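All protein chains but one are shown in place.
Labels A, B and C are assigned to the chains in the order they are written; within every chain, residues are numbered from 1.
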Amino acid sequence: MDIKEKYMEDTKTWHVLIIGEVDVYNAPELKKKFHDLAEQHRGDFVLDCADLTYIDSTGLGVLISLLKKVKEYDGSIEINNLKPFIHKIFVITGLDKIFTIGVQEA
Amino acid sequence: MDIKEKYMEDTKTWHVLIIGEVDVYNAPELKKKFHDLAEQHRGDFVLDCADLTYIDSTGLGVLISLLKKVKEYDGSIEINNLKPFIHKIFVITGLDKIFTIGVQEA
Amino acid sequence: MNNDIISLKLPSKPEYVMVARLASAAVANRMNFDIDQIEDIKMAVAEAIILLINQISNPEQILIKLFVESKGIRIEILGEGLWKDGDLSLEDNNQTKMGRYILSYIMDKTEFNIDKGLLRAIYMYKEVGGQ
Partner (left out) sequence: MNNDIISLKLPSKPEYVMVARLASAAVANRMNFDIDQIEDIKMAVAEAIILLINQISNPEQILIKLFVESKGIRIEILGEGLWKDGDLSLEDNNQTKMGRYILSYIMDKTEFNIDKGLLRAIYMYKEVGGQ
């Protein structure tokens, strides 16, 4: 897993690129990273998942945890460019209803 | 492993794209493919290995076997775009001396 | 490949879940499962291991057995060795519920072996060419 982030002052938005696999091993690191960013700037989050190749239930837990965090200051999360087979997991778990989601063209 | 081939009438050359992993499991299939092509047209071979991600000793054996075959009709083999870590295996085994080889920029 | 058995034993730690994931994907790949089904099998194996190791009292090792059958793959994920002490309860929170739910959804059959409040093993099956 690799993370690249950039804060957009004008829109008060964190743009975060999530690359590779988010799993039970590195999910805690991602959670800390997200919470650090939200502490640094109380912005909205746009997650670009074009290069996210795998996410397990602990990774999804991290997203939910970030959502709770940004809700504290009325922020939002947008999840973009999900690969179809990863989008499927969001649908199965109903998380497609609590996040704003964009899917890659197949 | 996936193979895409095209015969160039003007230069009497087989252009073959080798994609993915060549290993002990699929090497026999590759060997048969190469020999079929050499039977079809007694041409030179240009192997594009830009997307070759792995090759083991049995895969190298297939290349040597093809070389013997094309030598029968004075043909040649050119191996292009090898990834550096795969090129290393050609160097270790001395095969860089019996094939004409091109390596990808790192 | 029919009736072949592949087994893998790992320490019960998050860092090794990837090992099980990749090994299972490789077996599924050789069995002609399609790409989406390979992703399902990979994920199911991972979620099963996560359920076993994330218990308050968890096993020392995880044994993964993959049975190549004519129509599909049968998978056993077993906790082994001394179970570390702790509350004898399968902590059932939203996280584990989500894992169990994903598992049941992406595999054709799933069975949980719970003994004295501890999850001891998970048995799964997926058919080649199924949905």
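As a convention for this text, a contact is a pair of C-beta atoms (placed from the backbone, for glycine too) under 8 Å apart; a residue touches a chain by one contact, two chains touch by 3 or more.
Everything numeric here is computed off the predicted structure, so don't read it as measured data.
Student: Where does the absent chain touch, in terms of which shown chains it meets?
Tutor: Those shown chains that the absent chain touches are B, C.
Student: From the list B:11, B:40 or B:93, which touches the chain that is not on show?
Tutor: Selected residue, touching the omitted chain: B:93.
Student: List the residues of subunit B that touch the chain left out of this view.
Tutor: Contacting residues on subunit B, toward the hidden partner: 21, 23-25, 54, 56-58, 60-61, 64, 85, 88-89, 92-93.
Student: In the full complex, which residues of subunit C touch the absent chain?
Tutor: 1, 4-11, 13, 15-16, 18-19, 21-23, 25-27, 29-30
One rule holds for everything that comes next: only the chains that are shown with their structure count from here on.
Student: How many Å are there between the centre of subunit A and the centre of subunit C, using C-alpha atoms for each centre?
Tutor: From the centre of subunit A to the centre of subunit C is 26 Å.
Student: I'd like to verify one number: the distance from the centre of subunit B to the centre of subunit C, where each centre is the average of its C-alpha atoms, in whole angstrom.
Tutor: 40
Student: Among the residues of subunit A, pick out those that touch two or more other chains and give their numbers.
Tutor: In subunit A, nothing touches at least two other chains.
Student: Mind pulling the residue numbers of subunit C that touch at least two other chains?
Tutor: none
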